[in-house]
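As you look at this complex, bear in mind that one protein chain is not there, while each of the others sits in place.
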Amino acid sequence: MITLKVNGRDHQVDAEPDTPLLYVLRDDLALNAAKFGCGLGQCGACTVIVDGKAVLACVTPMVLLEGKQVTTLEGLGTTADPAPIQRAFLDEQAAQCGYCIAGMMMRAQALLMRNSSPDDDEIRSELEPHLCRCGTHMRILRAVRRAAGLMNRADLSTESGAIR
Amino acid sequence: MNTLVLDRRRVLAGSGALVVSFSLGHAFAQDQAAPAPSPPGSLKTSPYLDSWIRIDADGSITVFTGKVELGQGFKTAFQQVAAEELDVAFASLKVVTADTALTANEGYTAGSHSMQDSGTAIQNAAAQARELLVAEAARRFDLPADRLRTENGQVLAPDGRRAGYGELVAGDVLHVQAQATSRLKDPATFKVMGQSVPRVDISAKVTGGAAYVQDMRLPGMIHARVVRPPSYGAELVNCDSSAVEKMPGVVSVVRDGNFLAVVTEKEYQSVKAMRALSAVAKWQETARLPDQDDLFKVITGLSSQDNVIFERNDPSVVGQNTIEATYVRPYQSHGSIGPSCAVAQLDGDTMTVWTHTQGVYPDRQAIAEMLHMPPAKVRCIHVEGSGCYGHNGADDAAADAALIARALPGRPVRVQWMREQEHAWEPFGPAMVTRLKASLDREGKIADWTFEVWSNTHSMRPGGAGCMLAAQHMAQPFKVPAPKPLPLPEGGGDRNAIPIYSFPNAHVVHHFIADMPLRISAMRALGAYHNVFSIESFMDELATAAGADPVEFRLKHLDDPRGRDVIAKAAQEFGWRGDQKAAPGRGFGFAFARYKNLAAYCAIACEVEVNRETGRARLVRAVAAVDSGQVVNPDGLTNQIEGAIVQSMSWTLYESVSFDQRRITSIDWQTYPILRFSAVPDDIAVHIINRPGQPFLGSGETGQGPAAASVANAIANATGKRLRNLPLTRKRIKDAIDA
Partner (left out) sequence: MTRSGVIIGVLAALVVGGAAFVFAVVWQPAIATIDPSQQTFANDLVKRGRALAAIGNCSNCHTARGAKDFAGGVAVPTPFGTVFSSNITPDADTGLGRWSEAAFRRAMRDGIDREGRHLYPTFPYDHFTHVSDEDDRALYAYLMTREPVRAAAPANRLSFPFDRRPLIAGWKLLFFRNETYRPDSSKSAEWNRGAYLVEGLAHCGACHTPRNALGAERASAAFSGGDVDNWQAYAINARSPSPVPWDADALFAYLRDGWHPDHGTARGPMAQVVANLSSVDPEDVRAIATYMAGVFGQPAGDRRHDAKTVLAEVKPMADRASEANRAGASIYAAACASCHESGRALPYGGVNLALSTAISGPDPRNLANIVLSGISPREGERSPIMPGFASSMNDDQVVALLAYLRARFSDQSAWTGVDRVVADARRTQVATLGTVAASRQPPADSAQRDKP
């Protein structure tokens, strides 16, 4: 049994230490946002935040997560009360099939937590590990810029731990 | 003209199915022996209104479509259409997508037919349903129907009386066949159609709600992974799975001939067991794949059925200046971000399969055939997957799940393909060769035009169990059916091979190749991607030979007024000028096509930057104009066109399936790279020419060909070198510059 702290709550998980976090999130904890895109660390669809940094959950085995805090998209907000990043992606309708979007949003969230006003080059560079096959890139970039605007206007704290 | 097209007494007499024969009577009244005009869109094949619209006594409304949500926003668009014609609030409807137990059979969600077929059916069914409800209200209020109006799900009388749709519904009021024409709302009064209503599915997708077949979790569900052969036709000669069966969580190892899979309780156990099983599986490989470095020779060397598909002759027009060009497209991959997945459960004698197939009915037929079950005992329910862009591994995953579920009756089985499997086994977009020749007359107009295209079929979709890998690999295998060309006017390899331009002399030949050295099927735009790429590149080559501006040159040969409008719009919004000259290292390109010569029109102007040191090409900005007829959701349409441009750019600059003499070698994102953010353009602008009241025109694929040619033309403009072999890679561009 391993204890895993996800979205602020402790979970007891029956998983081997070599199980990638992605499978624990989806299979054991029934969380949908982080997706299986490749399992090889090549596409970014599985991205979540661990201790404030974006990681690829498909190549992050449980053995690395002791004592760390995992945040998934579900932990940022809900339909009724969306976080700025979710609000921004909704407003920009930044999705076609939407499969890559959760990973993009978590990477963007981690970026905005460390750099509240990234320029276009910085956003593109940050999202380089992420693939989108539908070609929604333009909207994704707009959504990240929009989220930055929302976060700055609300003047929210970006200390690590204060995710929103 | 009697607008109430139904005999209400007969219709409303009570329960039981009633058939209104008005359509026939109408025909007789016209004193014609002609057949009754059929209702529009998919109402042709599913004429009962309640196949499309269901209104419950509590007033809740369900819209049924035989099409599926692929991420194009159709669920939302259909909801808009129905809401508009029924005169109800957008949020008061629910859309149910393809399910063999619930919805009409609309074949595949493919070919950009959804708005034309399903959208049209829903629009008309909703309009006619509304008429029926008004008629019922008129009967109850004892008022003429034209004194009543509808608003927000109610019928209102001038004296204030009102009746909700739920109250008006009685028995099988909607179980009537649709009429050939409907009284549709005047587009000028649209409240919901034509608006950029936010999509109904995005909310769940940005908050971690269950949205995909990959998110399904049924009680008692178990996980499976298939061990696929290492190459086409490989035989499993030995597999001692005894050690694998003892691994943690393993429920079963399923083997049926060359079909091999392992099933476990938890998902990651399945991955580990699959690796272990793969290590003990011994295959005999016999595949012989062709030379990937000379696809021109490979493709044109295969035997073909040659058909002249267009011929026009005017011997009075003779050209002098003749040019020729050959264009080659490699095999390309759908590259769906989420590898295919399906869930299946055999409950008693019924098999249910949840799948992201594009066609639940054909898939059902194929799975039933594979399992020797009556089709009525197989239910296929569409659940969204990631974007498929055509026939990817979805149907195969469905077959895998069904085959495994049969071995484990009662338990829901979830099959998830691995990334490598999706890349190696999906049916690719076929390699193609085109050869063009044309002459210019003294005035610089095209005098004659010859176009030849060599291609496989572009569809090996099920119907037919033999189209699915599991069925091909079973001990008693099903044979792959003989490929057939897709008939014109839509076509497959010859899609958009017939030019939309008017040439006095034209000769178009389709060399249909039956032999499929690599597994192929439909990929977004089918043959139109390469055919439009070829035609529009060649138009530029001719324009250069004629010393003409590319936009002017096209207009000189195009009669279609909507095509002309779209070209003018794109050029104007781009700032295209005949005397323009791009900054050093940059070039401008233009291209245009009408998808299938009968669907949506799209013109694209773009600016590309080429680094002369490295040969790296980058799309800087693109401006598109599109005419889709009546627009339902402008934002959805814009999203599709933007996506088509970006995706096509990736195909065009980077993508080719790689293989050695035996195996597919492009099996992940290292070996099949696609566009990343560093190459995303600065700006894409999409300008929609809305045609209110006009039929819907399919738009999901209209951007692929023009985007490719536009980029190729811009590269030629920037470097002075014309590239004709796809993909236009950095190395090819650099070699062309250096030459």
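By written order: A and B. Residues from 1 in each chain.
To be clear about the criterion, contacts are C-beta pairs under 8 Å (C-beta built on N, C-alpha and C of every residue); 3 or more make two chains touch, one makes a residue touch a chain.
Just so we're clear, the structure is a prediction, and the values are computed from it rather than from any experiment.
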Of A:4, A:34, A:50 or A:123, the residue that touches the missing chain is A:50
Can you say which of B:616, B:662 or B:722 touches the chain missing from this structure? B:616
Touch with the missing chain holds, among B:43, B:227, B:401 or B:653, for B:653
Residues on subunit A that touch the omitted chain in the whole complex? 17-20, 40-42, 50-51, 53-56, 59-64, 121, 128-129
In the complete complex, the non-displayed chain touches which residues of subunit B? 292-293, 330, 584-585, 611-613, 616, 653-654, 656, 658, 666, 668-673, 675-676, 678-679, 725, 727, 729-732, 738
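We adopt the following convention: only the chains that are shown with their structure count from here on.
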Which subunit A residues qualify as touching subunit B in the complex? 15-16, 19-20, 23, 26-28, 30-33, 35-40, 42-43, 45, 72-74, 77-79, 82, 86, 89-90, 93, 95-102, 105, 123-125, 127-128, 130-139, 141
Which of the residues in subunit B end up touching subunit A in this complex? 70-73, 196, 198-199, 201-212, 214-215, 217, 223, 266-268, 271, 335-339, 384-387, 389, 416, 418-419, 635, 639-640, 642-647, 650, 668-670, 674-678, 680-681, 683-684
